[in-house]
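The block that comes next holds chain A.
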Amino acid sequence: MSALVAPWPISLILEPEVFIPLVYPGLVVLTLTLLGIIWLERKLTAKVQRRYGPLYVARKLGGAAQPMADGIKFVFSEQIIPRNTDKLVFIFGPLLLFTFSILPVIGIPLSPGYTAIASDISLLIVVALVVIAPIVLLMVAWGSNNKFSLIGGLRDGYLMISYEVPIILSILAMAALYNSLDLIEIAEAQAGTWGIFLNPLAALAFFAAMLIATGRFPFEIAEAETEIVAGWTTEYSSALYMSNMGTSYTRMYVMAHLFTLVFLGGWNPLPGFLPASGLLPGLMILVKSLAVMGLMVLLRSIYPRFRVDQGVRIGWHKLFTLSMAAIALSVLLVASGVWG
Partner candidate 1 sequence: MERVLRIASDTLKSVAKELAAEGFDHVKSLTGMDRPEEGLIELVYHISSYLNPALRGRIVEVRTEVDRSRPIINSISDVFPSCRYMELETRDLLGVKFEGNEEPDPLILPEELKNTWPLRKDYKIPEEGVE
Partner candidate 2 sequence: MRVKELGKDRRAETITLFIGPQHPGSGHLRLVVELDGDVVVGIRPDIGWVHRGVEKIAETKKFVQVIPLIERPSIIDSANMNVGYVRAVEKLLGVEVPDRARYIRTILCELNRIASHLYGIGIFGNMIGTSTIFMWSFGDREIIVELMQELTGARLTYSFFLPGGVKGDLPDGFEEKLEKGLRYIENRIPEYNALFIENPVTEDRLKGVGVIDREKAVQIGLTGPNLRASGVEYDARMVGEYGAYKDLGFKPVTRPEGDSFARLMVRFDEIDGSIGLIRKAIREMPQGPIMHERTKGMARQVLMKVPEGEAFSRVECGRGELTFFVVSKGGDKPHRVRMVTPSFRNLIGFETALVGHRLADVPTVYGSLDYFPPEADR
């Protein structure tokens, strides 16, 4: 790349400070991934359910244009703002929510040295940004002035306190193992053995907490259709609903990236044809995150959903214990000198 002098717009885009928020893992790839993952979710579910799923919208591509058609439909449908809502919150809430849910990607590095914010606590930054969104969500749920929305928002609030602790504890367990809070160092440390093999307990706790955080089955509690219609997004239509839907998938996208970096070795192991620096190792991250997301959406076709009290109980009883055990395992590994 050094031999070739790129014209300035391209070199500007290739700068990590621009590339990461805007292209990958930022907006462009995020949008494409969302379209893909929604299609994949519907197709996988259909496969388990012994049917075709979306098909005729683009026959040759197996209906891959379905999320696009839905998106266009939403853009061109009427934006209803119910009379009794708090208009400001109703309109700007979803946008704020989407912004907050996409913000954590700026902390995600693509390779050693290729990162938007070079910080030795980037892991903490990402986790801190991840857990802001639910607070905005509560606000949105309140602003809709609808009982179902409110119940959905409250459920999300309840769950928030039960998944955040396991998330942070299992992350801490890994941080203790790698002796670092820098995502680059963490990923580099997994060049030999992936975190998921070092501390499977932490990986399990994090994965389950991730399911609760992103509202995937069996923890699709805040949007439980047959109980509270569409939960906190009941009153939304058109583009704002699309943004809400995007938010829930964006949270999944971000968490999957975090899982990849902390537990699945990030860009390791690099295949030979990829350079070890620059932005191309990001491809490995993308592939792994897609696999994680695929697994998350596949659960839709397998599990019913839990009740909210059961979700909270699982968070506090099972995942909390599990993540504490993960910390103990990490300490044991480090203290015994097996690792580190």
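Per the selection procedure, all candidates are chains of the complex that A comes from, given by their letters.
In the analysis below, a contact is a pair of C-beta atoms (placed from the backbone, for glycine too) under 8 Å apart; a residue touches a chain by one contact, two chains touch by 3 or more; residues count from 1.
Please read these numbers as outputs of a predicted model, since none were measured by experiment.
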Neighbour of chain A by the touch rule, complex-wide, chosen among 1 or 2: 2
Footprint of candidate 2 on chain A - complex, ascending: 45, 48-51, 147-148, 151, 217-218, 220-221, 224-229, 300-310
